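Here it is, the structure in full.
Note that one protein chain is taken out, while the other chains of the complex remain in position.
Letters A, B and C mark the chains as written, and numbering starts fresh at 1 in each.
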Amino acid sequence: MIRAQIVGATGYGGLGIIELLLRHPEIQIVDLLAKTDVGKPVSDFFPHLRGFCDQMVEDASPERIGAGCDLVIFATPDRVGMQYAAQALARGARVVDYSGDFRFESAERYREYAMRHPSVGGKPHLSPELLSRNVYGIPELFRERIRDARLVGNPGCFAVAMILSLAPAVKSGLIDPRSIIVDGKTGISGGGKKPSATFHFPDRDGNVTPYRIANHQHAIETKMALADVGGQAIGLTFVPHLVPISRGILTTCYATLRQDVGAQDVYDLYREFYAGEPFVRVFPPGVTPGIKTAIGTNLCDVSYAVDRENGRLVVTGAIDNLLKGQAGNALQNVNVMFGLPEMLGLERTPLYP
Amino acid sequence: MIRAQIVGATGYGGLGIIELLLRHPEIQIVDLLAKTDVGKPVSDFFPHLRGFCDQMVEDASPERIGAGCDLVIFATPDRVGMQYAAQALARGARVVDYSGDFRFESAERYREYAMRHPSVGGKPHLSPELLSRNVYGIPELFRERIRDARLVGNPGCFAVAMILSLAPAVKSGLIDPRSIIVDGKTGISGGGKKPSATFHFPDRDGNVTPYRIANHQHAIETKMALADVGGQAIGLTFVPHLVPISRGILTTCYATLRQDVGAQDVYDLYREFYAGEPFVRVFPPGVTPGIKTAIGTNLCDVSYAVDRENGRLVVTGAIDNLLKGQAGNALQNVNVMFGLPEMLGLERTPLYP
Amino acid sequence: MIRAQIVGATGYGGLGIIELLLRHPEIQIVDLLAKTDVGKPVSDFFPHLRGFCDQMVEDASPERIGAGCDLVIFATPDRVGMQYAAQALARGARVVDYSGDFRFESAERYREYAMRHPSVGGKPHLSPELLSRNVYGIPELFRERIRDARLVGNPGCFAVAMILSLAPAVKSGLIDPRSIIVDGKTGISGGGKKPSATFHFPDRDGNVTPYRIANHQHAIETKMALADVGGQAIGLTFVPHLVPISRGILTTCYATLRQDVGAQDVYDLYREFYAGEPFVRVFPPGVTPGIKTAIGTNLCDVSYAVDRENGRLVVTGAIDNLLKGQAGNALQNVNVMFGLPEMLGLERTPLYP
Partner (left out) sequence: MIRAQIVGATGYGGLGIIELLLRHPEIQIVDLLAKTDVGKPVSDFFPHLRGFCDQMVEDASPERIGAGCDLVIFATPDRVGMQYAAQALARGARVVDYSGDFRFESAERYREYAMRHPSVGGKPHLSPELLSRNVYGIPELFRERIRDARLVGNPGCFAVAMILSLAPAVKSGLIDPRSIIVDGKTGISGGGKKPSATFHFPDRDGNVTPYRIANHQHAIETKMALADVGGQAIGLTFVPHLVPISRGILTTCYATLRQDVGAQDVYDLYREFYAGEPFVRVFPPGVTPGIKTAIGTNLCDVSYAVDRENGRLVVTGAIDNLLKGQAGNALQNVNVMFGLPEMLGLERTPLYP
């Protein structure tokens, strides 16, 4: 059994990986570490886990991190993983980090991200020496690199949806890579467990609100990953919106077509691109199922349409922001890193409605 | 492998059992029968199933029902199962019916229910000869009967929550059995997949509405089951309310205490009553987690408080109306009927939020 | 023009009275006082008010309170009004307080409330000498007292709905006054503007949660007011629930009938009781419209049913918790206190859906 330590076990991100690992046949949770709710069973503050996981939360003290385990999941905010990843690696553990700490391959790229992220505020990376060892964790695109990696930066939730929605079109040269506009819609759990005015029920209920307009940090890694895939610089205007749902992300992507194609051509292209991928479903032309088909699963559901009059491609990508957008994708990375079947622990049938 | 035929496969009830059986190691779905969407893959109108179940829906013709299978699940409205159960049994299949058709042990009892149910309208039972063979399917209370049964009437969603909430208090004589009042809250999926003015989004969003006040058909079977458990006639005023959520039921139950007890006494009583039950969680005094802890699982979450000033017990029961309130409980019944481990196919970890 | 000073102008309660007074032809807002957001236009943090009210919020310093105005509305938490009401009265202003500070006619009664209210914690009243001068502000029941009062305690939101739902039945002796059970459902704005884990969108969305079971402070004033109306001691078990809506309260009230009556009899009784009342609508038998008909208005919508089998009356009362449950009722009190037409500023047509 692979021994997993979860750092940041008391937030939604930690919760997500706990929920998944409880059904994983090859991985056991050895430690739940955090800085809040220490000394309580996790089911005290997440009562749905009662009887499923009543394990005690322990203090995320520096000496504990990476000790006695084969895998550390940093389900932590930005700038935690970068402090402890080196020691975890040195102790022989593999590391997956949820934050932006290990999504970038150079201190320079990190700086661009750090400037954009409101909670990072432009601060420099604390372990720049690791930035050549980390891998950006989207298995559908970078599976081979992840297989060999000991340090994976799990992507941002919006980035997963954008990148998987656009990668086939970018790689094939179907669209002008400077013309991309993405309008994102996210459920409120994307903001985490901590209450704030932005996530107060009466303010969100009945409301739709754009935020960080053309200034969201996930645009940086999306441009980086798509440039990597397509071999060309990417121009991206990304505007996220809060919508009054708990879980789920929909990214509606717009780009200028370089060729005169129809929806069936796009279908063929996408289907081939994602052939054999267990977690990407490409829907046939005319079927745009919305966010809810993906909720509760590790799937990314992709659909698209062609606006022939204006020469534009529209692609929508739907994910569960806490699964394919976070813990599910992290577990998929872990499965790849440890040479396990990629779907292990991720075979949930979705429930509807 | 047990071969299961689902009749009424295109509604939420049929969908629920499809979703569960996809992960059941001992049961395979052989037929999806229905009167609507015949000839389409089920994933055409339930797109979340795409890739999980793309099986074709076939016509629920009389000759098909019960043929070539070991189990028929009637996920049908009232008065369908009663027409075809006899032939299914005669062909050697075991039968579970979701409706009120086989919840009552006599034509007389059925009549009372039939008068109350708006869609039955007082019509007589069509197979009264079967009414001595059926068993009311709440495994926690009637497990032995279910084990020997070939025909199980799966209970009403509200009834499951009410009965499990009150059974320990009724059986132990803790409460006056004539004093029971239940205020129910249900998610809108309880009304099924068919659109109507009552379930129109703009009418339900932001709204809470009582309906069938002191006149809901689930009260009949609840009184019957609790009388069976407690050996005394039950008086029950039940008022259901529609609340703007998709899934879930909460029943808040009020009754006059016959003894001066505290919350800890109730805890001890309930804990002992449900000791070993895999699908009932009794929460400790002071913890009332709401509906959401039970969503996505086959659990019934029970909590309670004592109003000493007024000598009343308050018990709340939370279930997922489509799982413990319908398909999940049905599968639990099936597992009992076929001598399988009761949790098989029902071990889902709940996701939150 | 009556000059109104609003203390606590930056919460939902203060906002509610601002919204109403903007359309009141006889009252002008002179001061918006608060301890938060001081120095900002109110439309900075309530952007919907932009262009309607851009008045500056000023510091609620002790010397300002009650100065230069004819009316002080304390839209403040418990234990603020009791510190400043005496000086406001001394300066000639009339006072309406939203909290529990002036709902009780004696320090002893206040103590019972104070023990129950989690944020009061049993502390004694700070101005007990005022407790003979205050009036409990439900105009439908205590209009004459309010007319003569200079100090009105505006009732709790749940209390308004419970009291108006039950007053006719209690006064007429129709029900056993010791048998009352109320199951309340409230929108989340009832918890105020301050974010907390309880009101975090992902925790409330899709959820229904009971709280302060048989222990909510509004039960105290409800028993007091109904005892006043009926001349008999009241027994009341009250269980409130959070439901995922922004605005609105529904109270479902259960009580044992002392007479054999039908729904039409109850209709006649209620209609007569509330004849001429501009803000109580009694719906005919069989019509139970839910919460949403009352939203955006100062109405209390009352409906009912008789459970003849169990000899019980069921009455439901629906209000907008921020209007008839708070600011609207406060303005109704103000209109009565100043001899103005009771509907002034409160004639909003409801919008639907």
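We adopt the following convention: a contact is a pair of C-beta atoms (placed from the backbone, for glycine too) under 8 Å apart; a residue touches a chain by one contact, two chains touch by 3 or more.
Everything numeric here is computed off the predicted structure, so don't read it as measured data.
When the full complex is taken into account, the listed residue touching the unshown chain is B:188, out of B:188, B:291 or B:306.
Touch with the chain that is not drawn comes from one residue among B:90, B:197 or B:275, which is B:197.
Counting over the whole complex, chain A has residues 178, 181, 183, 185, 202-203, 205-211, 213-215, 235-237, 239, 241-248, 250, 252, 254, 288-292, 295, 305-307, 309-310, 312, 314, 316, 353 touching the chain that is not drawn. Within the entire complex, the positions of chain C that touch the omitted partner chain are 12, 15-16, 19-20, 22-23, 46-52, 189, 205-206, 246-247, 281, 283, 287, 289, 292-294, 296, 322, 347-353.
For chain B, the list of residues touching the undisplayed chain reads 12, 187-189, 193, 195-197, 199-202, 204-206, 244-247.
Throughout what follows, only the chains that are shown with their structure count from here on.
Two copies of one sequence, chain A and chain C, touch each other mainly through matching residues, since over half of the numbers at the interface are common to both. If you average the Cα atoms of chain B and of chain C, the two centres end up 39 Å apart. Centroid to centroid, with C-alpha atoms defining each point, chain A and chain B lie 37 Å apart. The set of chain A residues that touch two or more partner chains comprises 12, 189, 205-206, 246-247.
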